[in-house]
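For this depiction, one protein chain was excluded, whereas all remaining protein chains were kept in their positions.
Coming up: chain A.
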Amino acid sequence: MRRHRRTRGWAWVAPALLILGVFVYLPLLQNLQYSVMEWDIYGGGSSFVGMANYEKLVGDPVFWHALLNNSAYAAVSLVCQVFGALLLAALVEGLRSERWRRALRAIYFVPSAISLTVAGLLFYFIYEPELGILNAALRGVGLDSLTQAWLGQEGTAIWAVIAMSQWQGFGYSTLLFAIAIQRIPQDLYDAASLDGVGPVRRFLQVTVPLTREMTGLMIIVTLSGAFQVFNEVMVMTSGGPNNSSQVLVSWLYRMGFGRNDFGYAAAIATVIFLLTLGVALLQLAITRKRRVEW
């Protein structure tokens, strides 16, 4: 009887497990296998080459530059979409009018609802030297010397893409932080006010510690996302000019589908896997440690 009931439980989780097994975990393992193989584009066969693809990777300057760009993405996103968003959420939730709080949360979120493709195309035009509003605005305030082809130069392309991503993504994390702040019991703030604690110390001593869990989660999500960036880079620059705005996934895409070098692309994918896995394990370590503390 008991055994019968235990097996029946499988019927509930089997569909999810089966789909995940075949279309998520199996390809993940296959990717490791592919990364130690060389694919014959014309013959269609493949042969074992050991660590050759990884050695190629270590000597590939574009790979390192892409990794650097992903790291810049991660750093800027942490500042804007985690710490900036937390501060912003605290400012919004500190407003007296409920109507304004709700309106601002919604307005900030709108760019996150539209696709990165639309946002990317939109900023492609905003950065456009002739018809874009960025250069036009700079000219308008007399900063003509700063006008430039933002996406067309090696020095500015990746930064222009990163800036767009912040515009697109900050509202989502601000909304999540606002939800976390709303969960803080109001009497903690009231007590702090009675003690004559000013808004800055109230933020540091009440808001920051009591939203720590959400902050931890957002750090993980943001870091992991920064190493998976693809859509906006593809739409705005395709990794150019001269590979200056290449990121790991766009370089993987170019190697795999541009050059049919599947083994090398799989090796890049392994690096992305290790980076995102590292971030995930970091999260597990932190949550486990916290559980012990409690």
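FYI, a residue touches a chain if its C-beta (ideal position, glycine included) is under 8 Å from a C-beta of that chain, and two chains touch if they have at least 3 such contacts; residues count from 1.
Heads up, the rule we're going with is that contacts and distances are computed from a predicted model.
Participant: Would you kindly match the missing chain to its UniProt protein name, picking from "Glutaconate CoA-transferase subunit A", "Cytochrome-c peroxidase", "Na+/H+ antiporter subunit D" or "Carbohydrate ABC transporter permease"?
Facilitator: "Carbohydrate ABC transporter permease"
Participant: Which of A:Val118, A:Leu143 or A:Leu204 sits in contact with the chain that's absent?
Facilitator: Answering carefully, the residue with contact to the hidden chain is A:Val118.
Participant: Can you list, in ascending order, the chain A residues touching the missing chain?
Facilitator: 5-6, 8-13, 15-17, 19-28, 30-31, 34, 88, 91-92, 94-95, 104-111, 113-118, 121-123, 125-126, 130-133, 136, 167, 171, 175-176, 179-180, 182-183, 199, 214, 217, 224, 227-228, 230-231, 234-235, 248-249, 252-253, 256-257, 262, 265-266, 269-270, 272-273, 276-277, 279-280
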